[in-house]
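First, the structure itself, so that you have it in front of you.
For this depiction, one protein chain was excluded, whereas all remaining protein chains were kept in their positions.
Entry: subunit A
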Amino acid sequence: MDRIIYTSMTGANASMQRQAVLAHNLANASTTGFRAEMANFRAVPMQGEGAKTRVFALEATSGHRSAAGPAQTTGRPLDAMAVGNAWFAVQGLDGTEAYTRAGDFQLTAQGQLVTGNGLAVLSDGGAPIDVPQGAELVLGGDGTLTAQLPGQPAQAIARLKLASETADTPLQRGDDGLFRTAGGEPLAQDPNAQLRAGMLEGSNVNAVECMVGMIAAARQFEQQVKLLQTAESDDKSAGRLLSLTA
């Protein structure tokens, strides 16, 4: 049988995986601080004996879109949006320092500052942040957390760690959806990083682009299937030619 079916199968398979990436982005169109996953096709020439006549297609994800998502004003004092390419440092479930753009901070019953899904938010010293009971909390533009207890002067209790991604230390998404550096070593505190309190960053998924990508991938898939059908009919014709009873 013609080898074209294997080549076009890789194309069809890659389009299906592209759909998965696009569907994942669309599914997270309302996830706070979500970074869209970027996808690209890779050409892989077949290695081996004989002529290199075939190139397979492979779907690959080449990281995340780094543009900031839209700002949504919530008015809640513990909601924060990181400005520019700054990230909030949190402690991942594996104990390592990880980064997120989702700034919907909460307090635990023990008074620890955590993210919406319960991970400890880290201070510039790399430690979890504890706040006093009954305090009125205010987040400053540079990440300073001020607590005011009734009848006492306001007091800065910690500064959130804000780290910036640089060209040398790009952040990559882990399997848990948090971002880390390639080598896993923590980023340094960025003294110039800023946040905006009372706001949340929306998802940076571009719905138009996703929809168009989805249509394109579906059409591409159809083309691959068409190729498979062509291969089949070619094979049939060849079979007829070679048939003894024709």
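As a convention for this text, a contact is a pair of C-beta atoms (placed from the backbone, for glycine too) under 8 Å apart; a residue touches a chain by one contact, two chains touch by 3 or more; residues count from 1.
Just so we're on the same page, contacts and distances are computed from a predicted model.
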Which name from "Transcriptional regulator", "4Fe-4S ferredoxin-type domain-containing protein", "Cytochrome oxidase maturation protein, cbb3-type" or "Flagellar basal-body rod protein FlgG" does UniProt give the chain that's left off? "Flagellar basal-body rod protein FlgG"
Where A:3, A:42 or A:240 are the choices, the one touching the absent chain is A:42
I need the residue numbers on subunit A that touch the omitted chain, in ascending order. 12, 15-17, 19-32, 34, 37, 40, 42, 58-63, 74-76, 102, 104, 106-111, 116-117, 131, 133-136, 149-150, 172-177, 182, 207, 210-211, 214-215, 217-218, 221-222, 225, 228-229, 232
